[in-house]
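Some notes on the structure that comes next.
With one protein chain held back, the other chains of the complex are shown just where they sit.
Up next is chain A:
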């Protein structure tokens, strides 16, 4: 509060005096602080309560209001008229008697009034018009958070969460350890059960190794037994790395086995001599040798199953070999089947089975000529057999016999003839099929070698071979192209060789078909014959180009010496002005020869036929020595020859 003006002051200028309230803060405590420089050695300090903020002040003041008191003062002044009258009435009636429920009634009444007032205030304040009353939120500062307590509680919560996680991890670790633990027999058994067929008979657990469920009809039962390995090794030699489960396979299925297929060429002509009976030497490479005793059961069972499969292949082949009525009987000796594929070439199929006992025996190092392709074919054939045994074409009518093919089933309604039915019933034995494949294999190899050999030695016309990638196990084909270097695009000869099971089929350019046997000499002769014909067609082509006239050609010349194979072909050419004649003869074995007949110009004293056109009649042919000519091959030499003579004569005559 400032007094702008004071009448006691004589000075004309007014003095400003500031009057303000004393800073009256409440003293919270008084401290006695020791101080050496103070007169009494200590000092008294006052600690004030911090001044209240506006909102705190309001709160404090609001707290001071005694609403009850105000209400009680106003008692007896009800708001509405009706109530007032009623109040007066009841007050008049019960005032003196002091009704025992009076205090209760009064309190109820008070509370009703308070509620009404509160409602009114709320109505006013929450009305749309804010100008009469505004409610301010009363804020009281939150009490100071106590850091220590908070940290404590946080720590406790974290600890409980950690313990939950740890117990869960512990449980997981335990279950994981149980799975990995090999020593649990039952878990192992479960694993075996998932991969192999097991059944319990009596106290033992037996399993099935055989291929019977996929269609095999081999009589071996292929039973193995599942045992606890602790039962076996009662002496305490329990191996830690081995599981608690062990399998006992039949002794005849122990070890490793494979089918060795070998195509041997045997020198000599007589078949009985060529049968190499001592060939059945057991040769087991170390890779598939005996199974180590500590091998895990899965490997052991797989190997035993492989042994069973190989035995089944061999048994089937041996049975078919004995039953078959081939012209040359197949030999079955011990664990070996020997059949003659071609004269001098035999196929031996050996069942190699090592039980692991003769492991230390040093086997003589033998050159293995194992044919992996044929071994694979054998496996494939047996699996096909298995498949056929149980898989029949899918939709069968209920009335039809089981196991018939669809074609056979419809044979009646389609009225198939006897021959068609016979063809249908023919089924090839596994041995026949493998012999066929072997024959094809041998034949293909031979053909390849023959063509390559000729192509390597032959220099004049060149041989090119294109093998078709579309082939099967019993058929392959290739195309051989004969070209002369430098004249490749002008003349080329080609023929296709289709290699069958035991014969070759050759189709030459003009569509003629030749059938050749398995002897490579035939193919050699054929190729040489084609080469000789190629030379003639090159000459013919060149002659036409140079304007020479072709007088005669023949692919099978009847005169001259006999060729060792095939026929010689010939070509007779006349020079553009008929003054010279060339005769070319090309034979598969005799090679190519060129003869020249020249007109006898110098012979002027002809009496009988003096005319020029008779000049060359009766003249002798002289052989041209082609080796004296320049040129890389016959075609270029001949071109030179033709060019020389045509030019020479045309210039001289003109």
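Everything that follows uses one rule, which is that contacts are C-beta pairs under 8 Å (C-beta built on N, C-alpha and C of every residue); 3 or more make two chains touch, one makes a residue touch a chain; residues count from 1.
The rule is simple: contacts and distances are computed from a predicted model.
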Quiz item: For the complex's missing chain, which UniProt name, "AP-5 complex subunit zeta-1", "Mediator of RNA polymerase II transcription subunit 20", "ribose-phosphate diphosphokinase" or "Synaptobrevin homolog YKT6"?
Solution: "Mediator of RNA polymerase II transcription subunit 20"
Practice problem: Determine which one of A:52, A:227, A:266 or A:416 touches the chain that has been left out. | Solution: A:416
Practice problem: Quickly run down the residues of chain A that touch the omitted chain. | Solution: 399, 408-409, 411-418, 421
